[in-house]
Every structure is written in C-alpha cells, then in structure tokens.
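Yeah, one chain of the complex is gone here, protein chain that is, but the others are all in their spots.
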Amino acid sequence: MDKIRFQVLAGTHTGYRLLLWLLIILIGIGLIAAHHMESQGHWVTGMDNRVVWGLPHVFAIFLILSASGALNTASISSVFGRSDYQPLARLSGLLAVTLLTGGLAVLVLDLGRPDRLVVAMTYYNFSSVFAWNVFLYTGFMLVVLIYLWVMMTPQMRGYVRSVGVVALIWRLILTSGTGAIFGFLVARDAYDTAIMVPLFILMSLSLGMAVFWVSTLTMCRWNGYRVAPELSEKLRRLSAVFVLGVLFLMALHHLTNIYMAHHQGIERFLLVDGGVYPWLFWLGFVLCGSIVPVWWFLDRRFCTPAWTVTTALMVIVGGLCHLYVTIIGGQAYPLRLVSGYRVDSGLYDGEITHYLPTLPELALGIGGVSLALLITMLAVRILPFLPTVTRPLPGSNQG
Amino acid sequence: MTDPANKPRRRFLGRTGASTALLALVPGVKLVDLALAKDEDEPASVKTRWGLLVDANRCVTDCQACVSACEDEHALAKTGTARLDPQWIRKVELVDESNDRSLSIPLMCQHCEDAPCVDVCPTGASFKRADGMVLVDKHTCIGCRYCMMACPFNARSFVHGEVTGQKSYSPRGKGTVESCTLCVHRVDQDRAPACVESCAVDGHGALTFGDLNDSESTVSKTVRSQPHRELRPDLALNTGVRYRGV
Partner (left out) sequence: MTQRFVMALLIILSLATSSIADVTLPSYPKGKGEHCVEPTDVMRRDHFEYLMHHRQISVHLGVRSKRHSLVGCVDCHASQADDGAYIPVNEPGQFCGSCHIYTAVKIDCFSCHAAVPDAVVKQ
C-alpha cells in the first residue's frame, strides 16, 4: 500500500473560491444579526417567555453534536488501529474543532448578555450541566488540537493512540453532557428522560458522519483525491448503522412515552396534531432523514460521491428537523402546571405557543455553520490535512 | 446616615404601624405574620423560611389586584407584545378534571426548596437565599435562559428589551432573567409583599405571608394541620408557596 502523504489544498478550484466568498458574506450577515439581537434585545427574535430557545439553539446543538461525531473516523483509525481509515483522520480531527467553534459561537452570541462571557468562565455552579459543558467543550477543542498535532508531527506518532483514546472518551462525555442538558429537565414532558443521553450520542455519530461526508468528499474532489471504494463502503455502512441507531432510540423513546398516560399529550402533539412538528418529524426526520438515507447508504447503486453527498445532506436536514421538533416542539407544548387540573386561561398557560423563527435567528445559525466551514477551508490551505492522490481523478488539477 | 439609636425605635413603630393598619382594614383576620426582626446589617438566616399561603376559596376570578400591585411595585412596564411582557405573578384559571369545577389562582415563583432553576444555572446567578427565597443575581446572569427551561411553572421572564424607569429597590435590565422575589426588599424591612398587601386592601385576603419555621405563624400552622397542597406535588419540590382550596 502506498505510504500516505498529506498536502495542502491548492485553492485554485473555482468552487473553492466561490464558496469561500459566500461563507465570508454569510458570516458577516450573522455578525450583524448577532449585534442587532444584542443591542436591541431579544424582542427582535421569535423567542419569547414560553419558547426561550429557538432556531439558533437548533443550529448550535447540531454543530456541537456534529463536532463530536466528526471525530469518528480519526477515532477508528487511531484507537481501533484501522490503518485504512488513516488518510481521512486529519480532516476528521479538523472538522471536530471547527464545527465546535461554530456551535459555541452561535451559543455565546445568542446569550442575553454575551458581554458576560467572562462571567460564564469564572463563576461556576457545578450542579449545572451547562457549567460542566464549559469545561467539556473547551477541553475537547484542546484535546483535539493536541490530537491533530501528534498526528501531524512525525516524532509524536507514538502518542497518537493514547491521545486518540482520550479524545474518544472525552467526546462521549461531552455528548452525554449535551444530552443531559435536556435529560435533566424535570419540568418538561418532552425531555425528562435519561434516554436523551444515548440518543444524543447516536445523533452525534450520525450527524457527525454526515457532515464529515459532505466536507471530505467536496474537498477531496477539489484536491483530486478519490476515497478508496472499500473505505467508502465501510464508512457508508457505518453511517447507515448510526442513522438506524438514532431511529431505534427515537422509536423506543416515543413508545415508552405513549405507555405513560401523563406523557400522551406531548406525544400526540409532536407526532400527530401539533401542526408543523409532526410534518418535520415524519417527513423530515423519519422519511428523508433516516429511512431513505439508510437505503441509499447501503445500496450499491448510490455509492458514487455525488450520491453519498446527497444522502449525507438528507441526514443533515433530517437531523435539523429532529432537533427542531425536540427543542422547539418540546417548549411549545404547555406545561402541566397543577396536577389534577387543566388550565383554562390562555397566553402563558394551557395553550400551544406558536413560535416562528425570524431572520436574525436564521442568520445567526447559518453564520455559525459558515464560520465552521470557513475555518476548515482556510486550515486545509495552510496545513496538510488532505490526503494525496495516487490515481488522479480525470480532469482534476493536481496540487 | 441613620442614627443607630433610632433603629430599634423606628422598627418598633414601623411594625406596630403596619400591623395595626392591616388589622384595621380586615378586622378579625390575621393576614401578615411579621417575623422576628432582622436588623438591616444582619444577613438572612436559615432559622427563617418564608412561605406564602394562597387560599383559592377567597381568590376572585376576574380580580387582578395582586398582578397590578406587583407591576406597580417593580415598575414592570409592558412591552406591547403579551408574550414578551414580564410576568412575575399571573392569574391562572383552572378547571378540576374530576368535576369541572373552575377556580382561579395567582401563580408566581414557587420558591422551591429543591429548585430546578437553581440546579441548572451555570453561573450560580439563580440561587436560594438562606431564608428560602429563590432569587436571580442579575450581576452574574448571562441570559442563557436555561432556568426558564427548567422551571415547571413558567415562573420566570426574560427581559427582551431596554428597561427604563426602574425602582431603586428593584433593579432589572435587558438580557437577564427575572422572577417573583417575594418582594425581598420589603421583607427585609419587615413588610409584606406587595401582592399580599394589595389582596388584603381589596378585601379578599387570599394571600398570607409568613415564616414557615415560626410555629406561631398562620402559614406554619396551616401547613402543619390543614389540608393544603403544592401545585406539582409529584415533583417533590417542597415549595414555599402553598395552596388551599385547590
């Protein structure tokens, strides 16, 4: 087998340049939106006193989960010793760092007082999962940067496995912490369950692989590298397993809830008559985001890079739908304020909240995604993250 | 600067004056139990646990006296959009699922012993004071709204825009979370919360405030011997606010 060599991206491909400028513009718009939200106050968003976390949080959690899952390929190559995954390990690590950066940027800029980030980093209440997450997220970035360093420094190659193990354990704890944000909430029928933790772990694996596919195949195309068919097949099968895993845990979660009389209300709302939420769940998440991608990942007729990217994009859209239903649908449903009574007054109680995302929220979320992608695209031009080509693609320019 | 010699005298006069006034308004019903005096330089003590008793039998359906009193006391200006408005206390119309009986109760922060909002706050801004009040330290609140997600009663509000005209004893500002403080500024001066006072003044007397740890107080006696409930007993929060007639 040829010795794997890595290189920087030439950056001469038109697609690369266009995307770079597009991302810069989107980040600019996102920053303007964030400034608008901070200077005016959150009344300019669709979030209110009932739906307190909205579209920015959907994007933020998507990015954070993808960051954890994107490290998968690197983990398999280092921790489980599968050298055939090695060409893609560096990209995997890079994506983990950049996606997390994008996610944290959205989260911080949506705070009511983003100027108090220093307070968030100096005052801690350790019974709060959020406080733990501050350490888990920043620590993860540090660990992965070290991981990348040992991968890319010949003298440190001996440490790749041990750092890889640390990174793997760290990201499992990190994703558990993200799931626990919701799982530890006793107040809401949509969240108060420990299954949130393994569910989020599997979502991170599924979404992380999907983002990894889209980024890697695109950049390899610019670089003229073709992922070996055998490796591609293994990774696609793995993606299918993760998507099925998420579907299984979701089915388990909802079935269990349906058995509990006091949870039937939220189930009916999210799955049957809640308006936009059942549509997003069944059409967006289950059909387009899970069933069809599993089929396309496993069926050899859909094994070309173009199809794989399409399938991965469908998983991403399905994941966003799923997060939207979970985060926002879970808040839109009214609380059970007083046991034994139903609430008859509107406004705050007894009614479903109609949340509509606004442009500033969308701009902020897209800005975070763009930030992650921009840093990735710049990093691959500076440092050798991309695998080199052994057989050039027809019509590609070799770097 | 207050002359220290005046403090005990002022306190005595203030307490006597307040209790006389309140008793005079609704004779025969003891509405407010004033706790042992707290000197202004003393910290709040665990010996006290503040409680609020709501009697739904006395609460009138269309009355908003407690809500208006709270809004006036803390200068809670409306925003023009109902869902963005601060609501530290609100009236909730309930219907008993077993017999369709309808009633009305005021709902505010329940000041839980085991408050979910205190557990989830990353900076510790949402905290429980020694005497049981659950408050927000707005100096350290970063506006993440996690406490609002965690509250089983939707008791907290987020300040969605610039605030002006604040009262000196009730600071509030854009980007932080707020909720009923049990009128801590009044309680620390041995006065009853604004909602309790207004309900008494209006003649309903549905709200009683007192020290749950003081065996002589009405709230404490009721909790120990009369039927009453928390709103969500299944959550075992051990709330400071208790309800009768619900």
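As written, the chain order gives the labels A and B, with residue 1 at the start of each chain.
Just so it is clear, a residue touches a chain if its C-beta (ideal position, glycine included) is under 8 Å from a C-beta of that chain, and two chains touch if they have at least 3 such contacts.
Here the structure is a predicted model, which is why all the values come from computation and not from measurement.
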{"item": "Contact set of the excluded chain (shown chains only)", "value": "B"}
{"item": "Listed residues B:R129, B:R191 or B:R244, member touching the removed chain", "value": "B:R129"}
{"item": "Options B:T176, B:T208, B:T222 or B:T239, residue touching the unrepresented chain", "value": "B:T176"}
{"item": "Residue touching the undisplayed chain, where the options are B:L76, B:M108, B:C121 or B:V184", "value": "B:V184"}
{"item": "Absent-chain interface as seen on chain B, which is shown", "value": "1-2, 38, 40-44, 127, 129-131, 135, 137-139, 162-163, 165-169, 171-174, 176, 184, 188-189"}
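The working rule: only the chains that are shown with their structure count from here on.
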{"item": "Footprint of chain B on chain A - complex, ascending", "value": "38, 40-43, 48-50, 52-53, 111-114, 116-117, 119-120, 123-125, 127-131, 133-134, 181, 184-188, 331, 335-345, 347-349, 353"}
{"item": "Chain A partner contacts - residues on chain B that touch it in the complex", "value": "79, 81-85, 87, 90-98, 102, 105, 107, 116, 118-125, 140-146, 148-154, 156-162, 174-177, 231-235, 246"}
